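For this view, one protein chain was removed and the others were kept in their places.
After this line comes subunit A, so read on.
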Amino acid sequence: MINFDYIRMGSISSAVKALDKFPDAKIIAGGSNLIDLMKRNVMAPTKLIDINPLPLKYIHTTKQGVQIGALALNSQAADHELIKTKYPLLSMAINAGASAQLRNMATFGGNMMQRTRCSYFYDTTMPCNKREPNSGCSALTGINRMHGIFGTSDVCIAVNPSDMNVALVALDAKVILKSAKKERTIAFADFHKLAGDSPQLDNHLQKNEMITDIIIPENQFYNNSYYLKVRDRHSYAFALISVAAGLEMDGQNIKKVRLAMGGVAHKPWRLYDAENFLQGKTASLQNFEEAAKIAMKGAKSYGHNDFKLALAPSSIVEALLKASHLS
């Protein structure tokens, strides 16, 4: 690992001031992704700002719902009584990701900043537009089994690897971002971006900003939530396809529905059209299949990941059946 400057900050205000002063510095929280990337020379920041002493480790209820500090651990949330009972979709998604050890290290802010697991991004001997802009995309014509089918660009087809992000986008979460000069709140759905012609950027976080909070508005999905993750082994593997489904039911009638997918796009992928179709309809296999068909409009595969065009809709149906207790 190439050596770097290390500073440890004691307050939010000093951390954002340091970001202002050192725009190329990287924040380190859990470090489970960043240190791995630094060992492989995929990322080589010259300065790390350790924010672990900052008072951002809380999970608490607010008037709007639940507020989670950027430094709250993934395991802390997954085992939290409030999250387990009121927001089980988040708990299920977190526990579907990584290992118990990594969930003990990974923070909410850090998980949001997690880089793609595209093997060409990790392999510094291969071209990769995300790692090195304009060097080319090896995955387009290479081994692209794990890659995207929605919103891909002709310079990058990598996917966001997080499970937590899929649940948060489904739950209409908001994110608070702070810089030395201002604070802004954006929709979680607007935090990550598609690759477009700037795949080196995973999200809209500015260089002088840090994530401080995630807010999940109150919802009534807790009786009918399911996170389905399809992967190469039963545990501790990245998603080929994942589906987060949350339903608010009135008998067999779907009052409200939230659907999102992982393993398919450069950002956690919300299925708005399928949601609109299902709203007000009866929970049935036929309606779920129709919703899945709608969700798949515009999907495009790249060879090794052709199977996702069949796996994705059947995963949507399965997650909806599980969430509505029809299977």
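Following the convention adopted for this analysis, a residue touches a chain if its C-beta (ideal position, glycine included) is under 8 Å from a C-beta of that chain, and two chains touch if they have at least 3 such contacts; residues count from 1.
The definition used in the following text is that contacts and distances are computed from a predicted model.
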item: Which of "Phosphoribosylformylglycinamidine synthase subunit PurS", "2Fe-2S iron-sulfur cluster binding domain-containing protein", "Cytochrome c domain-containing protein" or "ABC transporter permease" matches, in UniProt, the chain that is not displayed; value: "2Fe-2S iron-sulfur cluster binding domain-containing protein"
item: Residue, one of A:Lys39, A:Lys207 or A:Lys300, that touches the chain absent here; value: A:Lys39
item: Contact residue for the chain not shown (choose from A:Asp79, A:Asp172 or A:Asp273); value: A:Asp79
item: Those residues of subunit A which, in the complete complex, touch the missing chain; value: 1-14, 17-18, 28, 30-32, 35-36, 38-40, 48, 50, 52-53, 55-62, 67, 69, 75, 79, 82, 95, 98-102, 104-105, 234-236
